[in-house]
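Missing here: one protein chain of the complex. Every other protein chain is in place.
Take a look at subunit A:
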Amino acid sequence: MSKFIFGRYLPLSSVVHRLDPRNKLLLSFCYIILVFLANSWVSYLILIAMTLGAIWASKIRLGFFLRGIRPLIWLIIFTVILQLLFSPTGGHVYWHWAFINITQFGVINAGYIFIRFLLIIMMSTLLTLSTQPLDIATGLASLMKPLRWVKVPVDTLAMMLSIALRFVPTLMDEAQKIMNAQRARGVDFGEGGLIKQAKSLIPLMVPLFMSAFNRAEDLSTAMEARGYQDSEHRSQYRILTWQRRDTVTWLIFGVGLILILISRRW
């Protein structure tokens, strides 16, 4: 609960922080493809260099990135161990017992998967740590623009998204207040078995829905009073600009892509 949804942004002044949010979103999507392409130790080395370079440029301490790994730690351990124990036979066999083989192939593969996990998590953590939520939303809305051609109501969705982001902290406070009020009346949150815990959430959910809807009614009336009619025929106040440093990141990305494509043989 204390881990607040917007609390993860780190306000620092670095090159990475100043990049266009649209660019950062695109880069992080494409980075995952890059990770899928890597298949040899040289290509992983290039990826590690790129990732550490990006982290260094962001001036954020490495500890923050390690914290991002924690929620996925069980999945990582589980995967690595299964890869280690049950990989197909290949290369030198280190240890053999019944159907369990620890082979050279298995060890290398487990290592690759471990690195792959770390790299993907680190890059996505970098995006959130260096970009404000509202910037992410603006960037996303602008990247969705082409979807207009397939009749997606992009402007309405962008409006909904900005309303949603604006109200996350408000609803969070509200939820906290309702919880405390219900606690004062004797509701135990997070106690007992699964069903009892689920039941105790009803005195939280129902008032939360009601207050959210009351807010929605008030807000929509206020919006209409200020001349809101539809999402399409409007101008924009927040404008994003693509700068030279954004182009440079793609040059670096391109070089990395070419190097990885070449190094896939080794």
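Please note the rule applied: a residue touches a chain if its C-beta (ideal position, glycine included) is under 8 Å from a C-beta of that chain, and two chains touch if they have at least 3 such contacts; residues count from 1.
Convention: contacts and distances are computed from a predicted model.
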item	value
The complex's invisible chain, by UniProt name, from "Electron transfer flavoprotein subunit alpha", "Folate family ECF transporter S component", "Phenylacetate-CoA oxygenase subunit PaaI" or "NADH-quinone oxidoreductase subunit H"	"Folate family ECF transporter S component"
Of A:180, A:220 or A:243, the one touching the omitted chain in the full complex	A:220
Which of A:41, A:105, A:167 or A:250 contacts the chain that the document leaves out	A:167
From A:15, A:57 or A:175, residue that would touch the chain that is not displayed	A:175
Full-complex contact with the absent chain, from A:19, A:47, A:121 or A:260	A:121
Positions on subunit A contacted by the hidden chain, ascending	1, 3-6, 8, 25, 28-29, 32, 68, 71-72, 75-76, 78-79, 82-83, 86, 113, 116-117, 120-121, 123-125, 127-129, 133, 136-137, 140, 151-153, 156-157, 159-168, 170-172, 175, 190, 194-195, 197-198, 201-202, 205-206, 208-210, 212-213, 215-217, 219-220, 223-224, 228, 231
